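Complex shown without one protein chain; remaining protein chains in place.
Take a look at subunit A:
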Amino acid sequence: MTGTKTGTKEPTGTEELVELASVSKFYGNIKALEGVSLKVDAGRITCVLGDNGAGKSTLIKIIAGLHQHDAGTYTIQGEEVRLGSPREALDLGIATVYQDLAVVPLMPVWRNFFLGSEPTKGKGPFKRLDVSKMRRTTREEMLRMGIDLRDVDQPIGTLSGGERQCVAIARAVYFGAKVLILDEPTAALGVKQSGVVLKYVAAARDAGLGVVLITHNPHHAYLVGDRFVLLKRGAMAGSHLKSEIALEELTRQMAGGSELEQLSHELERAPVPAHLGEGA
């Protein structure tokens, strides 16, 4: 074992699953990510916050095995790794749920749940899907996380956006993920649906998974997060434990702090255009 658990500021009792230390990524001469450090513990949620273009997706791609980092270290359960493919990441227990790539809309829920890892029974030409097990498991797993499907045969496209995310998360949990990476799971959802997903994220955390929640919504992040990493233009803009930071401060930093203040200043002073003042 190469790695040691260094610098654990956190109260003991949690297992460190993933650690990035000063990770950088270059695309040619463009710095996509520079010196980003992040820790994911079992049963904890690490939120990665940042505006568009802050480097969030590059960070996910490195953790998920789609890209390799150019500098720094990436350790999974104490062992330094350099992932060559998403499959490798999956085998090491790192599952990624993408916002728009989660499911195949026209396929029934149970087929989606097991897609790519279908259980079979029988031998030779009679090797077939274990349909009853697939249906039963899908129903049970969804129920376990608080979603009561009325019919596992319905096309998954008929579920709401939040429920679809939940199926994708439940699938990752069922197939033994230790670390769950969620790419903007609430971005396209309404308030109620976001709540459903966040509840589910919390359920995954309670089940002992380490979660990386990527979002640009500090309110959602603050509801469930234990640790917040702020990205700005590919670099770390801050890393806080929940106890160290209040929502207002997080929102302020996330929104660009002084930039936002300046913007609000400008907006306040903006003169009312003449044609609007007359009343339409």
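To be clear about the criterion, a residue touches a chain if its C-beta (ideal position, glycine included) is under 8 Å from a C-beta of that chain, and two chains touch if they have at least 3 such contacts; residues count from 1.
In this text, contacts and distances are computed from a predicted model.
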Per UniProt, what's the omitted chain called: "Nitrile hydratase subunit alpha", "Lactate utilization protein C", "Xylose transport system permease protein XylH" or "Tungsten formylmethanofuran dehydrogenase"? "Xylose transport system permease protein XylH"
Absent-chain contact - pick from A:22, A:160 or A:264: A:160
Of the residues listed, A:106, A:207 or A:241, which one is in contact with the missing chain? A:106
Subunit A residues touching the omitted chain (full complex): 86-87, 90, 96, 98, 101-107, 111, 114-118, 120, 127-129, 131, 146-148, 150-151, 155, 157-163, 166, 171, 192-193, 195-196, 199
